[in-house]
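For reference, the structure discussed in these notes is given below.
Apart from one protein chain that is not included, each protein chain of the complex appears where it belongs.
Just so it is clear, A, B and C label the chains in written order, and each chain counts residues from 1 on its own.
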Amino acid sequence: MLMPAKNPITSFDVRKVRKDFPALELLIRGKPLVYLDNGASTQKPSAVLEAMDDFYRSRYANVHRGVYELSEKATQSFEETRDKVKNFIHAGDRKEIIFVRGTTEGINLVAHSFARPRLQEGDEVLITAMEHHANIVPWQMICAEKKARLRVVPMDATGTLMVDHLDSYLTDKTRILCVAHVSNALGTINPLETIIHKAHRMGIPVLVDGAQAVPHLLVDMQELGCDFYVFSSHKMYGPTGIGIVYGKKELLEAMSPYQGGGDMISSVTFEKTTYNDLPYKFEAGTPAIAEAIGLGAAIDYLQAIGMESINSFENELLAHAREELNKIPKLKLIGEAFCRSSIFSFTIDGIHPHDIASILDREGIAVRAGHHCAQPVMDFFKIPATVRASLSFYNTREEIDALVRGIYKVLDIFG
Amino acid sequence: MLMPAKNPITSFDVRKVRKDFPALELLIRGKPLVYLDNGASTQKPSAVLEAMDDFYRSRYANVHRGVYELSEKATQSFEETRDKVKNFIHAGDRKEIIFVRGTTEGINLVAHSFARPRLQEGDEVLITAMEHHANIVPWQMICAEKKARLRVVPMDATGTLMVDHLDSYLTDKTRILCVAHVSNALGTINPLETIIHKAHRMGIPVLVDGAQAVPHLLVDMQELGCDFYVFSSHKMYGPTGIGIVYGKKELLEAMSPYQGGGDMISSVTFEKTTYNDLPYKFEAGTPAIAEAIGLGAAIDYLQAIGMESINSFENELLAHAREELNKIPKLKLIGEAFCRSSIFSFTIDGIHPHDIASILDREGIAVRAGHHCAQPVMDFFKIPATVRASLSFYNTREEIDALVRGIYKVLDIFG
Amino acid sequence: MSELRELYQDMILDHSQHPRNRGKLEKATHHADGFNPLCGDKVKIDLMVDNGTIKDIRFEGSGCAISTASVSLLTEAIKGKSEREIEILFGKFHDLVTGKNENSGESDNLGKLAVFQGVREFPMRVKCATLSWHTLLAALKNEKKVATTEK
Partner (left out) sequence: MSELRELYQDMILDHSQHPRNRGKLEKATHHADGFNPLCGDKVKIDLMVDNGTIKDIRFEGSGCAISTASVSLLTEAIKGKSEREIEILFGKFHDLVTGKNENSGESDNLGKLAVFQGVREFPMRVKCATLSWHTLLAALKNEKKVATTEK
């Protein structure tokens, strides 16, 4: 949310925190890197890199199948991350935590194994106007296959979902509602409690795309009550190559598997195959083992700082950024929802986002220009692209000020 | 193959090579690790670990979407691996190299995007009697869905595919033939040239499961001429979380995408989505970026040693191992095909493989006991499990001798 | 070697090579199948239960020395016992093989089953020692599903 924290964090020391991230010391053509593309992916703390490196050097073996000690240790370390994830998002059971490659694969898994078999011709899948392509395309694909209809809950000009209209989109044909917790293009935090409540009243299951929420907010499956929650490690200070699907146990148990192969079966003959129990039913083949170790270390790291501290510090940063940016002539913030996370998109009259980002890059400032894999959001605002700066708790007020100075240079060049 | 190399490798120095692998210095309860489970997964050379660590520390950003320098560098490093893989397996075009999580996901991708839309009721999918579950279950799943028939090319008691009978299995209903290059349970090297020739004569495409071949043999797509070739990084000294599907360009182009999301599209509206070009059409979402860097380093490492040197050294080791093991009373080698890779399975009369592996583990010797994700192979030989030792070029004759001594201890305990 | 000798004690080797109560029960009242996907061990248990206590038991299946000895010794240990008594016994057995209650002397009450004490040094073999117990309890509940040691 946009309000400054009530108690400024005294325990949170951004200078100290920055030392944990080797990449923050990089120079870009001689200028210190100002990394403001955290929505795309975050940098990694040494603790994560060391955990993976150490794992490969001293405990590496394939998991689940070895009867020797090294493999047992590897399996334990791997499975520990499942428990860490469970605790981090307050899932009810470790079986509800499925390892996938990332948010995209997670949503595809749910689309394929949950929604697809339940979709009939004429049924509806409901998404929202601010979804990332990862939460659009898989649904388009299965809707096309099943001749189902993809419907879209609209948003208003501030980038706020029109939740008042939600009821008219929830029909007895709706088989699933899919919504981002936080919009990656606009920063909007969606009112999940209301949304999930309305959907569940109609018996409609809800998938939440948590890719942009987990790194910034306290996320609690018990409180949310959603049916599926999906997110990526690489956006939450963990390694690439791994992500999570949380699913309610009853639903996962009733689902058919996704990919076939080793580990997801309990016995195989050429005639008949029996699938394994949860969570393994959904984890075919050798998983991303070292990546799980790294994700575990990232969760430890985040919990040591505390998600509340992270959230309040980021909110302070965001408030500062918005205040300063609002002073810049011709600059327009895209997305003005009241509840926001530390992402902001903007455009400048007459200057294309791509040019802005190129000029900022020469100042060492990494921001994103483009449609942010949310082309429908761009279409809605009738713009080809925006510049997006997305903050992390390791960013500083000085970095925001560097961004502002950079933007003035842009204005200067384009005279 | 089982023949000792003609010219003993002088350039290959296993002592030196072992120093590249930190895990080979581990002690298991005070005893030096003798790692003979390379078929399950290999240890990693420092070069691979350092490449990934360095990437995260000095070049990390998300790929393909950033307009700033850091992201451009990350994208370059990531895409370089595609070229390295292309060269390593002699593919014709970098577009033919698709990044996936591993062999299992790769086979599922081909089953889903290539075979599924081409399968009609009554059609046939042909696999062999020695496939890994990863090359059985995905085909069972789509055959069940499409009411197609899964047929199995038999093998003989030596674990050799009955290629003479192949023609009778190749019918005008066969839509794809799926075969392991090297059997992970038996070590058999299948005569791909003959197999592919026979299938292609009938116009039947061939998928090769190369998981156990790429780490040991020179693999050449131009020579093989197969339509799909799939393998895992973690079995070839690279990191977990990444693997490769090679596919002929014309086939990949004609295929529908696998997962939906970012990167695999070129434009999205709620009404219509246009898919991206190869290879990106099959790479939805943030890929395993650091893992690609690691895989690239693994390929560099293997090429610096040379696959010929690796192959001859491993063949010498295998010959020594088989000679020594054949001397052990009550020990029976399972799989006696003439063309073999450095994997051997065995049983001992009256002693369960699990007990053998436990005892060997106390000697620091890591071997696998079980069905090796090839239950039908076990059923064929009417055994519940085997002990499997699978060699790498970093193993030594002394390690084989330690294995032999370990087996004598087993015999001793079971008196 | 001593840990290995402790694991593979003579009694365990004897029972694994000459398992007792092997076969089927024509008039079984309860039955269950057990399976350990990790190592492929399979066990089938037939029970004759009368008046809440076990009158007879037979097993079939193949497994490693630990799992075969475990089911063989189990068949001897549980005759005449009630479901409740068996649960308590399994609790103690489980603590023994996992190394809980290490010095509590609980194993005294386990009779011959105490021979499995060595398993505690081999965490990966716990499932081998307990598969038959899980299967037995599944049989008592007459569960249709195949019992496994996974939780």
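The criterion applied here is as follows: a contact is a pair of C-beta atoms (placed from the backbone, for glycine too) under 8 Å apart; a residue touches a chain by one contact, two chains touch by 3 or more.
Everything quoted here is computed from the prediction, not taken from an experiment.
Peer 1: Could you list, sorted by label, every displayed chain in contact with the chain left out?
Peer 2: A, B
Peer 1: Which of A:V206, A:A298, A:A385 or A:I400 touches the chain that is not shown?
Peer 2: A:A385
Peer 1: From the list A:A369, A:A389 or A:I407, which touches the chain that is not on show?
Peer 2: With A:A369, A:A389 or A:I407 as choices, the missing chain is touched by A:A369.
Peer 1: Out of B:L36, B:V67, B:I107 or B:M155, which is the one that touches the chain we can't see?
Peer 2: B:V67
Peer 1: Who touches the missing chain here, B:N276, B:Q375 or B:T396?
Peer 2: Residue touching the chain left out of view: B:N276.
Peer 1: Touching residues of chain A against the unshown chain: what are they?
Peer 2: 350-355, 358-359, 362, 369-371, 375, 378, 384-385, 409, 413-415
Peer 1: Applying the definition given at the start, please give the residues of chain B touching the unseen chain.
Peer 2: Residues in contact with the chain left out: 64-65, 67-69, 72, 265-267, 274, 276-277.
In the analysis below, only the chains that are shown with their structure count from here on.
Peer 1: Work out the mean Cα position per chain and let me know which chain is farthest from chain B.
Peer 2: Measuring from the centre of chain B, the most distant chain centre belongs to C.
Peer 1: Report the chain ID whose CA centroid sits closest to the centroid of the full protein CA set.
Peer 2: B
Peer 1: I'd like the Å distance between the centres of chain B and chain C, where a centre is the mean of that chain's Cα atoms.
Peer 2: Distance between chain centres, rounded to whole Å: 38 Å.
Peer 1: Taking the mean of the C-alpha atoms as each chain's centre, how many Å separate chain A from chain C?
Peer 2: 46
Peer 1: How many angstrom between the C-alpha centroids of chain B and chain A?
Peer 2: Taking the mean C-alpha position of each chain, the two centres sit 32 Å apart.
Peer 1: Please list all residues of chain B that touch 2 or more other chains.
Peer 2: 354, 358, 369-370, 375
Peer 1: For chain C, which residues are shared contacts with two or more other chains?
Peer 2: Correct list: 38-39, 124.
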